[in-house]
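Yeah, one chain of the complex is gone here, protein chain that is, but the others are all in their spots.
Let's look at subunit A:
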């Protein structure tokens, strides 16, 4: 079973329905003890970083997620859920993240290197450019996925599996061993998104060590 972390932030409905369509068993919970039994954890999230961390902290989910990451089982953060995996963010005030991945979360500057301004949020379909190979990308061509975010990860290139071009190179899929994140919404990204989630489900079902 895949455990979806329910901490009051965001649209669990779409994510859970996507897993259902893919035939994956899942449950939603905010209870660390129950979630600890999951074969894989999905951390969704929409909203502000600080609010989300406050929620995780008050529910006792922060130490749980850190322990879970050490257990070696797959952990996938989506959108804000991905951002929470990093060290900190300055969205609505500075907040510490889960520090499972190296780097910080910063606002899009809204101006590119040539001084051209662009719109924020980064909203819509953008094309993935593959970087460091990952089993998440197996059998999937570089194609468009749906992004909605105003903040992006500043991180090491060695953990970036796919990026998108929006004013700068935006980390789109990141991972270090079993800890993975997607900045876009796979559950809203048509067939490509479904295929990415399918690969995540396969990881949770296989005995492959990540």
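Keep this in mind: a contact is a pair of C-beta atoms (placed from the backbone, for glycine too) under 8 Å apart; a residue touches a chain by one contact, two chains touch by 3 or more; residues count from 1.
In this text, contacts and distances are computed from a predicted model.
Asker: Between "Imidazole glycerol phosphate synthase subunit HisF", "Acetyl-coenzyme A carboxylase carboxyl transferase subunit alpha", "Penicillin-binding protein 2" or "Phosphocarrier protein NPr", choose the name on the UniProt record of the chain that's been left out.
Answerer: "Imidazole glycerol phosphate synthase subunit HisF"
Asker: Which one touches the absent chain: A:7, A:26, A:166 or A:200?
Answerer: A:166
Asker: Touch as defined at the start, partner being the missing chain; which of A:14, A:30 or A:202 qualifies?
Answerer: A:14
Asker: If the hidden chain were put back, which of A:59, A:132 or A:148 would touch it?
Answerer: The missing chain is touched by A:148.
Asker: What does the interface between subunit A and the hidden chain look like in terms of residue numbers?
Answerer: On the subunit A side, contact with the omitted chain comes from 11, 13-14, 17-18, 20-21, 46-48, 110, 117, 119-127, 144, 146-150, 165-166, 185, 187-191, 193-194.
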